[in-house]
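Working notes for the structure below.
Here the complex is missing one protein chain, while the rest keep their positions.
Which chain is which? They are A, B and C, in the order written, and residues in each are numbered from 1.
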Amino acid sequence: MPAPATRASHSRHAAASLLLACAAAPAAAAEAPAWFPSEWGVQDQRGAANRITPERTLAALRLAKTGRIHSLAQPFRSDMPIWGGRSFQLTIPHADEPPSKNALTANLDFVAGELGQVGTQLDGLGHVGIGDLYYNGNDRREFVRRNGLQRLGIEHAGPFVTRGVLVDVAAYKGVQRLPPGYEVTAADLQGALARQKLSLREGDTLLLRTGWAQLWKSDPAAYTGNAPGWGPQACEWIVRQKPAATGCDTYGCDVVPNPHDAAVLWPCHQIMGTQAGIYNIENLDLEALAADGAHEFLFVMTPLPLVGASGSPVAPIAIR
Amino acid sequence: MPAPATRASHSRHAAASLLLACAAAPAAAAEAPAWFPSEWGVQDQRGAANRITPERTLAALRLAKTGRIHSLAQPFRSDMPIWGGRSFQLTIPHADEPPSKNALTANLDFVAGELGQVGTQLDGLGHVGIGDLYYNGNDRREFVRRNGLQRLGIEHAGPFVTRGVLVDVAAYKGVQRLPPGYEVTAADLQGALARQKLSLREGDTLLLRTGWAQLWKSDPAAYTGNAPGWGPQACEWIVRQKPAATGCDTYGCDVVPNPHDAAVLWPCHQIMGTQAGIYNIENLDLEALAADGAHEFLFVMTPLPLVGASGSPVAPIAIR
Amino acid sequence: MPAPATRASHSRHAAASLLLACAAAPAAAAEAPAWFPSEWGVQDQRGAANRITPERTLAALRLAKTGRIHSLAQPFRSDMPIWGGRSFQLTIPHADEPPSKNALTANLDFVAGELGQVGTQLDGLGHVGIGDLYYNGNDRREFVRRNGLQRLGIEHAGPFVTRGVLVDVAAYKGVQRLPPGYEVTAADLQGALARQKLSLREGDTLLLRTGWAQLWKSDPAAYTGNAPGWGPQACEWIVRQKPAATGCDTYGCDVVPNPHDAAVLWPCHQIMGTQAGIYNIENLDLEALAADGAHEFLFVMTPLPLVGASGSPVAPIAIR
Partner (left out) sequence: MPAPATRASHSRHAAASLLLACAAAPAAAAEAPAWFPSEWGVQDQRGAANRITPERTLAALRLAKTGRIHSLAQPFRSDMPIWGGRSFQLTIPHADEPPSKNALTANLDFVAGELGQVGTQLDGLGHVGIGDLYYNGNDRREFVRRNGLQRLGIEHAGPFVTRGVLVDVAAYKGVQRLPPGYEVTAADLQGALARQKLSLREGDTLLLRTGWAQLWKSDPAAYTGNAPGWGPQACEWIVRQKPAATGCDTYGCDVVPNPHDAAVLWPCHQIMGTQAGIYNIENLDLEALAADGAHEFLFVMTPLPLVGASGSPVAPIAIR
């Protein structure tokens, strides 16, 4: 059912599409496609996670041949690379000793920080918008509240159990890691896939390897500086492959700075996330996966249902 | 390799075993078994998660026949039931608007609270001890530090991809939910398993359903009050089944109060966790799983590698 | 110097004045006074704290005759009355023991919460606005940032060392405490002052006693429910007395609910704070002060210079 009162008008819609179109691909402005309502209906809050059907999950489970599990999460530490003035602090509280005959003792953890957007984390559909408009035309003025988003919270995502495909562009380009500011193109993705003898399927999780995770521990300042990543054309191609999620081993996956126009920020977040409803995982560690030659695998990720959060810390795994 | 300087002496060991033995099962004091070093070696920090082998993972993956996924996590909200004076607060920060041509906007989340020990969460091996002694004889005076445990942190657990078995004691007893203070016995577990025509295998994750999750939203105060749960004899039986993890739908899984001696607190945390290295999941929502008649399934849980934390929030899933 | 680019236009100004005027005092709409630039200049960020001159401070210091100090702050506890979904959690971290020959041990405190707006606290000029307009016409779209207000932060307030006047309306009305929803009028304030044989002077801090602090410990739920407080007419009278600050013993000082129109929220916050630049202190404990018969005194309050915060926790004192 449409909910006219809580949906942006057609004129705002057209304006926003035009705005993004102009920014990202000027020539396409005249034919800017409508990006909402989404293909999953005007009330949908789950986006591309809808592509994770029991059939695809079952097929993905069949990809595992050895049961060997790769953890793709970076360790969460207060001194890890954190972009954008965010923070993460873990404190062990004093251990109270309740009186007991069995000498019970216990430790807890107190965590404070921008939890859904630090460390290895999943961007939900409430994270990035085009002006006031977010996925499926939701207007942030109507859904953002102090103690949580009233629509598009990460609790709507659900679990991801899908075919995972590592697109190892660093290996394709024959480098240890892509240089800062390198724009990964659609041709790069296609070339890397061809080298790996794989193609993408609807509902997949596509993981881009740039090699950037090598800097996580060794050089946190470099990690959060200029970085390789995909550009708008690559992302438009990705959208057409219909993945459920994407991910990469940098802090934002978009190339930084944007080589087309440094004043257009994180365009892929809007193209893939806001418009196409695709989830994005950041700060993955893909080194061991690549070293193992794992290009196609069972991918599992279970976001925390933090009600009203824009994202979630995650610890995704790949199983071969 | 032994590390004598960081291991408790035999006399402390014996004393602690005796203490627990006296508290939990007086008659067994004379034959108190040594509980460390653990069966996985004196340096092991992973405990029963070592039982999750590629072979068992692969076998568990084969259990899925339909690809239907059940989420077992309760939603994380600041008004959820929280036991023990802990807290959870989610705040959406003001959205800064970086100047951009593409009208980029974004929301973040700020979380503060005892994160590893609220909501649906996994107890790690650094959570509960017997006096100063924790899993594998680690002495908390040597490993607890203000910004994280230096041993036994949850980052050592790794992912859980195992056979999952729901032991539906509420259904076995023919009640909507077990009453407060009801002690689940080994006979109850065995009876429920027999009714379900299932037996446990090494490396499984055993999930006890009491029906308590029904109170999560409807009566948070009742949820965190006296609760059903397992008692020491049941837990000793569980230890002998060699699971990787256990879990339940209450806030602590131990019966509260302890009907044998109210001054013996959380004995199963010590019997299964501290001594046997078995991980325990609390505050699960097992209602939909039970309603679906799912008793045996692929279980997946991926703790966040919060370095030095005593536990982790988790969003486990069951796949049939 | 005017800063046209960062100031609201005249039309917005007029509209906002009209809006407030209509809401709070319909008859005055035609003559709605311009409320910015403020009397302290278009760039001023300090408001009525400018009234605290060395001369007035010196005169206030001379009011003390005995040196007896009254603390006016309520104790900060996690179970104190907290209005509006805010939070306060104090945790004592585990005490690390650095190796030392002198057996040094130490405790710290970890605090998380809406610190400037819980407990006994001072509202700064960045706390409340009329639409986008805040004190001195500052537009929140231009100064609110995720990690702090870029204008009107509490660090601009400076210390308050002024004459303090307790206006004991509960005593004037002959009640233990004013009832919930009781509107303190200008006549009440004037009557209480006459009874106390005192008049207000420019630069004073005016403290309204309703008796509400009696509920702080005994009935936290009642404390944060409907409450007595001042109404718009009283506040317009207060503005004309030119105080530096006001304060009271409830959680907001405005009467709740607003008896004139329940849909007009916290009008005194706008009349005194936003428009007149007067600071307001909430959750004071005025019981001992009143019991001591202290109506005129040296008042000292030193807000924490939390850069970019909307307010500060405070522990004001009165010295006789």
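We take it that contacts are C-beta pairs under 8 Å (C-beta built on N, C-alpha and C of every residue); 3 or more make two chains touch, one makes a residue touch a chain.
The structure presented is a predicted model; accordingly, all values stated were derived computationally and were not measured.
Student: Could you tell me which shown chains are touched by the chain that is not displayed?
Tutor: A, B, C
Student: Thinking of the whole complex, not just what is shown, which of C:Ala34, C:Ile92, C:Ala187 or C:Ala288 touches the missing chain?
Tutor: The single option touching the absent chain is C:Ile92.
Student: Determine which one of B:Phe88, B:Phe110 or B:Trp266 touches the chain that has been left out.
Tutor: Result: among the candidates, B:Phe110 touches the missing chain.
Student: Using the touch definition from the top, which of A:Ala49, A:Val144 or A:Val255 touches the missing chain?
Tutor: A:Val144
Student: Which of these touches the unseen chain: B:Val42, B:Ala59 or B:Ala95?
Tutor: Answering carefully, the residue with contact to the hidden chain is B:Ala95.
Student: Which parts of chain C face the unshown chain closely enough to count as touching?
Tutor: Its contact residues with the unshown chain are 16, 19-20, 22-24, 53-59, 61, 64-69, 71, 73-78, 86, 89-93, 95, 98-117, 119, 126-132, 140, 144-149, 155, 158-159, 161, 261, 263-267, 269-270, 298, 300-311, 313-317, 319.
Student: Where does chain A touch the missing chain, residue by residue?
Tutor: 78, 85, 87, 89, 93-96, 108, 112-113, 144-146
Student: Mind pulling the chain B residues that touch the left-out chain?
Tutor: Contacting residues on chain B, toward the hidden partner: 85, 91-95, 107, 110, 112, 146-147.
Definition applied: only the chains that are shown with their structure count from here on.
Student: Which of line, ring, star, complete or other matches the graph of chains that touch?
Tutor: Graph shape here is complete: every pair of chains touches.
Student: Could you put a whole-Å number on the gap between the CA centroids of chain A and chain B?
Tutor: 29
Student: Rounded to a whole Å, what is the gap between the Cα centroids of chain B and chain C?
Tutor: Each chain reduced to its C-alpha mean, chain B and chain C end up 47 Å apart.
Student: Mind checking the centre-to-centre distance between chain A and chain C? Centres are C-alpha means, answer in whole Å.
Tutor: 44
Student: Among the residues of chain B, pick out those that touch two or more other chains and give their numbers.
Tutor: Correct list: 78, 89, 93, 95, 108, 112-113, 144-146.
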